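Only one protein chain is missing from this complex, and each of the others stays in its spot.
Right, chain A next:
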């Protein structure tokens, strides 16, 4: 197990370096001016050159990349050109906000996804299966920015039941798990949860159907196990895959949905990426992508380890 773990950790290092390289290349090769957020449109070429030198964009790409990676290894992701704040500070604040939202959305998605999946798998071809499958297909198919706007129109603008945006009365600076703040999470979390819910439901349905068709289930029933007992075995066999899917979904959600976080003005990583892209804030863009990739890789590792613990065959 330790050897497996070490092997997986070592594998992540070239992945991270590759991610850093791709991220750096994409950001630098895209058109536009890296100083657009602090340079007004009428800035002269002379001023532009002066600032390019001051920010180090006149150095060669390898030099810039090496310097960025070296500082990143020391925990310094540079300074945001637009805000002047440390990128590390900006990214981790946003990650904290997105994490809260992603965990809530994943929980909602996991609970309802499993529920629909088990119901659909257990009662295959019944009206319950059709209803649950339809709901999960809708969850995957509906554009979630559209759903978000619909939620805002119905529950905020029309009924005034829930606030349409923001992270709470004082922002996320004084976050607490109280109603004043949690109510700001409800609409974005539900909107975010529909995709993992649909994916988990479809996966679980297929798994349950496949497990129920296996011979050991017949054996269990022949041994006189009750339906509840059989269900326990189905859950145990379906859990590793369901968890892996959930882990991946959490990874995707941690990236923050740019559209959802923008629609709900939620100050997470998606919102941050949106700002960084529009302002062409290269240090912020690179730093955010790198941290998100790191989270994704670590989360994959954690999921692999949990899967291995649940199913030792994997480590072999």
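For the reader, a short list of remarks on this structure follows.
One rule holds in what follows: contacts are C-beta pairs under 8 Å (C-beta built on N, C-alpha and C of every residue); 3 or more make two chains touch, one makes a residue touch a chain; residues count from 1.
Following the convention adopted for this analysis, contacts and distances are computed from a predicted model.
Name of the non-displayed chain as stated in its UniProt record, restricted to "Flagellar hook-associated protein 1", "ABC transporter substrate-binding protein", "Alcohol acetyltransferase" or "NADH-quinone oxidoreductase subunit K": "ABC transporter substrate-binding protein". Screening A:51, A:128, A:243 or A:310 for touch with the missing chain picks out A:51.
Note on the undisplayed chain: of the listed residues A:119, A:152 or A:201, the one touching it is A:152. For the chain missing from the display, the contacting residue among A:100, A:144, A:202 or A:280 is A:280, taking the whole complex into account. Residues of chain A in touch with the missing chain: 31-33, 35-48, 50-51, 54-55, 79, 81-86, 90, 93-94, 149, 152-153, 156-157, 160-173, 179-180, 183-184, 262-265, 267, 271-272, 274-275, 278-280.
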